[in-house]
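With one protein chain withheld, the remaining protein chains of the complex are depicted in position.
Here is chain A:
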């Protein structure tokens, strides 16, 4: 396979991966961040302790995290149909990707929020700050470097998950590697795809690390 044959395939696949990872990252933050705040807040000694709520949330999150992504992707097909009107394609892949990444990211958010010192939260309470103020102006800003680090790990995980999206016609770099590299013995394309994936993950990680470092004033 020549470079001019591979190039359009690679561009298309990279674009599909970018779309899947981009949208699912957005939705993951949208749902995972509040979920993570709830996980941390409802804990004993948290900002709004509610052991029963926490147990339920924890259970849901653990169920989500215990399913291998490829199984989850098939299992949530009915949900995908309701949300996107279709069960195949790049847009349809965003649904399982989001569902797979939300529990993962929520746990990372929970951990990052826990790192914020109890004394800082109490100092804010002593100043008369309410819970909403404490979450918005103390917990989240203080945990921001950790949140960014968690988001970076989540993006890398999403890139990895998105490689399986070929199963439901989502396309992307992983699908390209399977269809050409594996099924058609196009070793060159396989190698190039691997290189592209490595470079993309490296870029994501480097960027995430740089932002986290920039935000940290510890």
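Here, contacts are C-beta pairs under 8 Å (C-beta built on N, C-alpha and C of every residue); 3 or more make two chains touch, one makes a residue touch a chain; residues count from 1.
To be clear about the criterion, contacts and distances are computed from a predicted model.
According to its UniProt record, the chain left out of view corresponds to "Methionine import ATP-binding protein MetN" among "Carbon monoxide dehydrogenase subunit G", "Hydrogenase expression/formation protein HypE", "ANTAR domain-containing protein" or "Methionine import ATP-binding protein MetN". Residue in contact with the omitted chain (choice from A:22, A:51 or A:130): A:130. By the touch rule set out above, chain A reaches the unshown chain at residues 117, 119-120, 122-130, 133, 137-138, 141-142, 144, 215, 217-218.
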